[in-house]
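Of the protein chains in this complex, all but one are displayed in their positions.
Note that the chains are named A and B in the order they appear, and that numbering of residues resets to 1 at the start of each chain.
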Amino acid sequence: MSNIKEKVLEVKNLKKHFPVGRKTVLKAVDGINFHIFRGEIFGIVGESGCGKSTAGRTIIQLYEPTAGEIIFNGKKIQDQLKKKDLLKFRQEMQMIFQDPYASLNPRMNVREIITAGLTVHNIVPKNEHENYISELLEKVGLNTSHANRYPHEFSGGQRQRIGIARALSVNPKFIIADEPISALDVSIQAQVVNLMKELQVSRDLTFLFIAHDLSMVKHISDRIGVMYLGNMVEIATSEELYSNPLHPYTQALLSAIPLPNPKQERHRERIILKGDVPSPISPPSGCPFRTRCSKAMGICAEVKPEWKEIYNNHWVACHLYN
Amino acid sequence: MSSNKNIVYNDELFEKVNYYHVVQEDKTVESKTDNYWVKAMKTLFKNKWAMLSLLCIVFFIVMSLLGPIMNDHTYKEQDLTRAFLPPKIPILADVHWLPFDGYANGVDQYELMGVEESFWFGTDQFGRDQWTRVWYGTMISLSIAFIAAIIDFFIGVTYGGISGYFGVKVDNVMQRIIEVLVGIPNLVIIILAIIILKPGLVSIICAIVLTGWVGMARIVRGQVLKLKSQEYVLASKTLGLTHPKILTKDILPNSMAQIIITTMFTVPGAIFFEAFLSFIGLGLPAPMASLGTVINDGFESLQIYPYLVIFPSIIISLLLISFNLLGDGLRDALDPKMKH
């Protein structure tokens, strides 16, 4: 990566609340801050219900943010509501979805699925569609003859490749991958991850990689953000996060991952978190993690910890480091 | 070591094969399978009852078109000199256990009244040819049902689609309107409509459609609500597709199975409803005929001249059963998950 890192995406105090019933709101994302540099893979990890997918969908404007700013390529997205700007944004930022069985329209064949975006953004003239699609399919490890097939004829891994081809079809600069491998088999996961890494280099892409599997996120990402109950609790480079986790939740998360190494596992000291994640409808006061934290102090219940840069590029929200 | 030790294998067998070649072969997907509609139709063709029903429906449609022109009578031609003749079919006239011998009360009514001609289904109180009236009535009933179903389809799909897709406020308003419509008893609305519109074909269709589309709208809305959070719809949104495109390319094709099934069940509903309206006297004005009015006319003299009711009743029953069985068959074929 070059020395002068250009921030391609900046998220400031982003909030997304969903109304649940008449008076209650579900605070899916409750004020998160981070930025992503051009050309890097930024991972977000967290358990189900931590708001990581909601964050991704809000950034790509599938949901309207409740509060906060999203700055993409130096422009505030909320200001780009003009039709032309929005169209440009839709071309530059794309998404890869989680469920390969639900993310492809079952009534369209592969060609129709990929062509949809081409016509909207006039990527190539119509008479070149055929060639363009062939090239794209080969790039993601499928072949031209697959263009006439329907999604149900493909395996999970192949469907995910089609999803990637669809996202790539409009030449995006930034891709949000929302749990792209969690529905796939172990041996297929590696194929898809390798493909994304290849594309990152060959197409000069920036990725936001959302997943719950910390070992895979650590493998693929340059920097990682850890989310808990709608809040970002820690951000660091993946090496730093693994070797020097600061937040007690990150420590517990790392320690909870079962390693495929029986001898090591027999001697490993585990931090096993007690209890369950509280409901995002009525989150705990102060620090969201305090109800399960072994190091919780009095102040944790009263004041929400500040989001601070402890070391260079290592951010954490925890009273222990105050 | 090996359990196959005693068998000597040729050394050549242990040469390494071109690994990439094998992988490449493996990458081609499984043998081409039928697309959704072809598969559904194949399932439907295998369903005996649905096919029998389809045959039955086709037969009635053909007869409703051909029946009225198979003899020289029209549905409104009256001749009181030949009123209440029992059915008589020349070929079957000698088989006395069948009701086609022209006898009533032990007397050959045709001889009694001096009628040369044979009326296959007999004649009614005004001497109108029952055969022509029954088939003409079938044609009118089917037309009403089909037209009503088509209009239901268009209003219901549009209304339900918009209501479900745009959600929140739009949905709220549109659903309240439906609730108001459903809240008022059907019959009240229909009686009012018929009073305003004057009885006739158009007003009956209007009456049926006025509340009939609600069912379709609800089904479509449910489908759209379910589908619009599907990841492939989200994918289309992130690609920048417009709302009408998403509705017509992603959402409608995937709701089509439900829509077709619902339409299939709307048709028999409309046939029955028309008959019901005619039966309570809100139907077509005389001398026009529908299955409902024909049955209603015959009902007045049911005990003396049962044949006036029997034939149209058999037709309407078979039609209703066939449409329902075909609908069931379609549901099994288009939406296999609904089975059992």
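Observations, loosely collected:
We take it that a residue touches a chain if its C-beta (ideal position, glycine included) is under 8 Å from a C-beta of that chain, and two chains touch if they have at least 3 such contacts.
What we mean here is this: contacts and distances are computed from a predicted model.
Per its UniProt record, the hidden chain corresponds to "Oligopeptide transport system ATP-binding protein" from the list "Branched-chain amino acid transporter AzlD", "Biotin-dependent carboxyltransferase family protein", "Anti-sigma factor antagonist" or "Oligopeptide transport system ATP-binding protein".
For the chain that does not appear, the touching partners among the shown chains are A, B.
Interface note: of A:Glu6, A:Asp85, A:Asp185 or A:Glu306, the residue touching the hidden chain in the full complex is A:Asp185. Although one chain is not drawn, the whole complex shows that of B:Asp11, B:Asp72 or B:Glu116 it is B:Asp11 that touches it. Of the candidate positions A:His121, A:His212 or A:Lys304, contact with the unshown chain belongs to A:His212. Mapped onto chain B, contacts with the missing chain fall at residues 1-4, 9, 11-17, 19, 22-23, 25-27, 30.
The chain not shown here touches chain A at positions 47-48, 155, 157-158, 185-191, 193-194, 197, 212-216, 218-220, 239, 242, 252-265, 270, 272-273, 276-277.
To be clear about the criterion, only the chains that are shown with their structure count from here on.
One inter-chain figure worth recording: chain A and chain B are separated by 49 Å, centre to centre, where each centre is the mean of the chain's CA atoms.
The touching residues of chain B, counted against chain A in their complex, run 27-30, 32-33, 35-36, 230-232, 234-241, 245, 249-250, 253-254. Put simply, chain A touches chain B in their complex at residues 57, 60, 62, 86-87, 90-91, 93-95, 97-99, 102-108, 116-117, 120-121, 141-143, 145-146, 149-150, 152-155, 158, 163, 166, 170.
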